[in-house]
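A protein chain is absent from this complex, but the other protein chains hold their places.
Let's turn to chain A:
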């Protein structure tokens, strides 16, 4: 593969611009990808520090550190920042870096829009975070911002929150358009759809989900805006409105959103498990169909978040059956990963450790999801810590471990250096233990009857809350180690070969490490 050598044949070969303008004005997918990743990690630390406040308050019964009012702001901002600031931008960052390298394209299809969609994000989050300093405080109605708590009873800063969500939505939609345009138009000759790497497939489907549901989110916050400032009554019962309508619209966005946060991780994990098993991925085609099925089903299950609102029986049954159905394609994916490992030649470098933990812990999150899908039982689980445990099991070892696995897997490609394997393993084990310690006891708390989003709790919940807080502090502190590992790797270390993992497959390993500023100016041939 001579992709890089060819770039020198171009008459206007140039490297990055100097100084701040390189970052402000760049249209280079690698620079933009790096910025997305750095931004998302900064948000991860910020959202994480809010989680630390929450866990510190919940360490013991009674109010010690914060007032309930501020506690609610913390839970709200933690959720919003983690979902929209940490997980989603991290995946967009990975997409920016890897999609062109994986499909053999020189850059994303719409590079200027790419720049714009990134730079909108810091603006959106500046607005969102600034609400903490406004009179009346930040949004305090939970990341699900149910009306009328968020409309009639919301703090004055709600309007800024709405504006921030609009901007994030614009950014996400532009990012998604860019991904679709790149994948559909810029694949190397010979790369048919069914030859695309799975990360490309999962991102293609994710991008369609984004385009479908981000406008719905924008719609629901716009309705809120109208209710607050323009005298409408979409969600105000006193004006003939319907508070439950809010939940239907929100979760029509919200459920596909959870798949937006996990599907790209499915793709990356598929590469990593195959690479470190030194064996081709089992059931490539069924993986693709499974992701497609999950995406389609994700549009018809939203009301399983609302089993207690008093839907008609037929509605309950429909949403219960549809939700149970999602377990089938998800199961197929897990079985495929396990079978890929079966009779492989396994080694456990950091990406593989994270990937294996992903499979195990995500599956546990899937199991509790299955339990939550049983509508009658959900009457007991709903809005308790069991739900908190469930979605943290799918998001932390799911989305976040997926991101860590991807980061370690591709760091040599990005920086040209090997990361410190010992430190990375330490990072993994501390994260793994901390995360389980933090979130597993939440299952017990929920089953024993502790509601979520409360700043203080009855005495029988004390012990598990304490363990959970210790685990959370451990997990939180460990992430600083990740920062150190990445900085160390970027600054130097053992030189990485073009293909540092002997079992890895794909076009990204055909270019040198670090990947040159411009790659695949001449498209490679895929057989």
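Quick note on the criterion: contacts are C-beta pairs under 8 Å (C-beta built on N, C-alpha and C of every residue); 3 or more make two chains touch, one makes a residue touch a chain; residues count from 1.
Quick note on the criterion: contacts and distances are computed from a predicted model.
Colleague: Hey, which one's the missing chain according to UniProt: "Cytochrome c oxidase subunit 2", "Xanthine dehydrogenase YagS FAD-binding subunit", "Tricarboxylate transport membrane protein TctA" or "ABC transporter permease"?
Modeller: "Cytochrome c oxidase subunit 2"
Colleague: Write down which of A:159, A:222, A:462 or A:522 is the residue touching the left-out chain.
Modeller: Spelled out, the listed residue whose C-beta touches the missing chain is A:462.
Colleague: Among the options A:127, A:173 or A:437, which residue touches the chain absent from this view?
Modeller: Residue touching the chain left out of view: A:437.
Colleague: Of the listed residues A:379, A:484 or A:517, which contacts the missing chain in the full complex?
Modeller: Answer from the full complex: A:379 touches the omitted chain.
Colleague: From the list A:122, A:449, A:493 or A:514, pick the residue that touches the absent chain.
Modeller: A:449
Colleague: In the full complex, which of A:300, A:327, A:423 or A:526 touches the chain missing from this view?
Modeller: Counting the whole complex, the residue in contact with the absent chain is A:327.
Colleague: For review purposes, identify every residue of chain A that touches the missing chain, sorted by number.
Modeller: With respect to the unshown chain, the touching residues of chain A are 60-64, 67-69, 72, 135-136, 140-142, 146, 148-149, 152-153, 155-156, 237-238, 241-244, 277-286, 308-310, 313, 316-317, 320-321, 324-325, 327-328, 331-332, 334-335, 338-349, 353, 356, 359-360, 363-364, 367, 370-371, 374-377, 379-380, 382-384, 418, 421, 425, 428-429, 432-433, 436-437, 440, 443-444, 447-449, 451-460, 462-464, 466-467, 470, 500, 503.
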